[in-house]
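== chain A ==
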Amino acid sequence: MLNTDFLTIIGLDHYLILSSILFSLGMIGVLMRRNVIVMLMSIELMLNAVNITFIAFSKFTANVDGHILVFFVMTIAAAEAAVGLALAVTIFKRFREVNIRFFEHLKG
Partner candidate 1 sequence: MKLVFPGIADLIHISPLIALFLCSLIPITIKIFRGNKEQPAVATLIQGLIGIAISLALLLVFGGTGQTAFADNLIFDGLTYWSGFIALSAAALSLFLMYENPSTTGDQFSELTFLTLNSALGMLILTSATDLLIIFIGLELMSLSLYLMIGMSHEEKLSKEAAFKYFILGSFASAIFLYGTAFIFGTAKTTNILAIMEQSPDLMETHKLYLFGIVLIMLGYCFKVSLAPFHAWTPDVYQGAPTPISAYMATAIKCVSFTSFLRVVLTGSVISSVHLFDILQWIAVITMLVGNTAAIIQGNLKRMLAYSSIAHSGYILIGVIAAGVSQEPSFASTGVLYYLLSYSLMTLGAFAMVALMERSENEIVNIDDLAGFSKRHPILALCFTIFLLSLAGIPPTVGFFGKFYVFSSAIAEGLIWLTVWGVINSVISVYYYLRPIVVMYMKDGDSVVATHSLHATKGTIVATAILIIILGLTSGALFELVQNTL
Partner candidate 2 sequence: MLLTTVVFLPLLCALILVFWPQSKTLRFAALGFSIVEFIVSLTILTNFDKGTAQLQMVEKHLWIERFGISYHLGIDGISLWLVLLTTFLTPIVILGAWNGIQDRVKGFHISIFFLQFAMIGTFLALDAIFFYVFWELSLIPMYFMIGIWGGARRIYATIKFFIFTMSGSVLMLLAMIYMMFLVQESTGTMSANILDFYKLNVPFVAGTFFSLQTLLFFAFALAFAIKVPIFPLHTWLPDAHVEAPTPGSVILAGVMLKMGTYSFLRWVLPLFPEASEYWAWLFLLLGVVGIIYGALVAMVQPDVKKLVAYSSVSHMGYIMLGMFSFNIFGVSGSLFQMLNHGISTGALFLLIGMIYERTHTREIVKYGGLAGRLPLFTIFFFIMTLSSIAVPLTNGFIGEFLILLGAYKANPVLAGFAVSGVVFGAVYMLWMFKKVFFGPEGEVLKDVHHPVKDLSKREIAVLVPLVILVFWMGIFPNHFMDYSKSSLDYLVKNMKQYELTVHDPKAPGALQAGVQR
């Protein structure tokens, strides 16, 4: 007899696992994509995953603080995106390159 509870009853686990998968995808993006802009996107992905976690916890523990946290995180994520993109533009203008492997002058 197959237990279908996992499919039918959606609980905290589901949201958390979803968020962890998203988080991992974001990590893979940061770790493996060669384009710096996509790396920035992946970081956004990670932050989104975190937000899901917050909200899920907030809902399942009836704690409204989670919403505030998400609100703050979003703001900061936006700020980060701004700074990241500004930096990306700067280095693109300088190196004419978005492939991360060209930024290896500092090493050793």
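The candidates were selected such that all candidates are chains of the complex that A comes from, given by their letters.
The rule is simple: contacts are C-beta pairs under 8 Å (C-beta built on N, C-alpha and C of every residue); 3 or more make two chains touch, one makes a residue touch a chain; residues count from 1.
Note that the structure is a prediction, hence the values are computed from the model and not measured.
Note on this complex: chain A touches candidate 1; the remaining options among 1 or 2 do not touch it here. The touching residues of chain A, when paired with candidate 1 in their complex, are 16, 23, 26-27, 30, 36, 39-40, 43, 46-47, 49-50, 53-54, 56-57, 60-61, 63, 65-66, 68-69, 72-73, 76, 79-80, 83-84, 86-88, 90-91, 94-95, 103, 105-108.
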